[in-house]
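What you see is the complex with one protein chain gone and the rest in place.
Right after this comes chain A.
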Amino acid sequence: MFAVVAYLVVTSSPGWPRVQTTFFSLEVARDSFPSILRGLWLNVQVLLIAAVCVVVLGLGIAALRTLRGPAFAPLRFLATAYVDLFRGMPLIITLYLVGFGLPALRLQGIPTSYFVLGTVAIVLTYSAYVAEVFRAGIESVHPSQRAAARSLGLTHRQMMRIVVLPQAVRNVTPALLNDFVALQKDVGLISVLGAIDAVRAAQIYVGQTFNFTPYVVAGLLFVLLAVPTARIADAVSARARRRQQSGSTL
């Protein structure tokens, strides 16, 4: 009902014919599609590499943050500082600092590819978020599980690896998938560094033709990319709910 009203209002508005040709031109969409799709491939590469790095780094930081005992206070502090910094810093600022600041140092071995630098910035920000998700997962595992593991003679590391983390990851999988969906679209931000991704490719086309349709094309492609993950996230959440309702206390 709302959709119908919105459609009627939009299409009957005085500016609609103009908007239709500058945002929804089929011809422009067809022309710009191949280069945007090529750009999207870059986004997908960044996405996959970043996702793997984020999980590894996030797990490591979460493990540090959940260490107990006064001996580990410095490590806990460092991990907390990392999370505070990169969770608070807007992603776009991190992108600028890493993308333009690092190469400006002209140190040897610092990559200059915007693909690499953009990925690094995204990993820095997202690993801080994901570390917090993992931490919540680790803390959701009941202390009695730790007691049982230690009473069997498992070391702290073995306890984390064999008993705590598998349960923690299972508990937070829906939240992780949600972050993955967010990551899928945020990889489009590497365009601010000049990497020719889907957004940048669209922008170039827009700059040449003053027609905004390529943005719509790029946006729809990102949506298409996100839909399967969103459905997987739904399925995983539903499964987790069923598990809980079947009377499992853990």
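Everything below uses one rule, namely that a residue touches a chain if its C-beta (ideal position, glycine included) is under 8 Å from a C-beta of that chain, and two chains touch if they have at least 3 such contacts; residues count from 1.
Operating definition for what follows: contacts and distances are computed from a predicted model.
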{"item": "Protein name (UniProt record) of the chain left out of view, among \"Spore germination protein KC\", \"Polar amino acid transport system ATP-binding protein\", \"Response regulator\" or \"Na(+)-translocating NADH-quinone reductase subunit C\"", "value": "\"Polar amino acid transport system ATP-binding protein\""}
{"item": "Residue among A:Gln45, A:Thr80 or A:Gln145 touching the omitted chain", "value": "A:Gln145"}
{"item": "Identified contact with the non-displayed chain, of A:Pro17, A:Pro34, A:Gly101 or A:Pro166", "value": "A:Pro166"}
{"item": "Option from A:Leu75, A:Leu154 or A:Ala226 whose C-beta touches the chain left out", "value": "A:Leu154"}
{"item": "Contact set of chain A toward the excluded chain (per top definition)", "value": "144-145, 147-155, 158, 162-163, 166-167, 170, 246-250"}
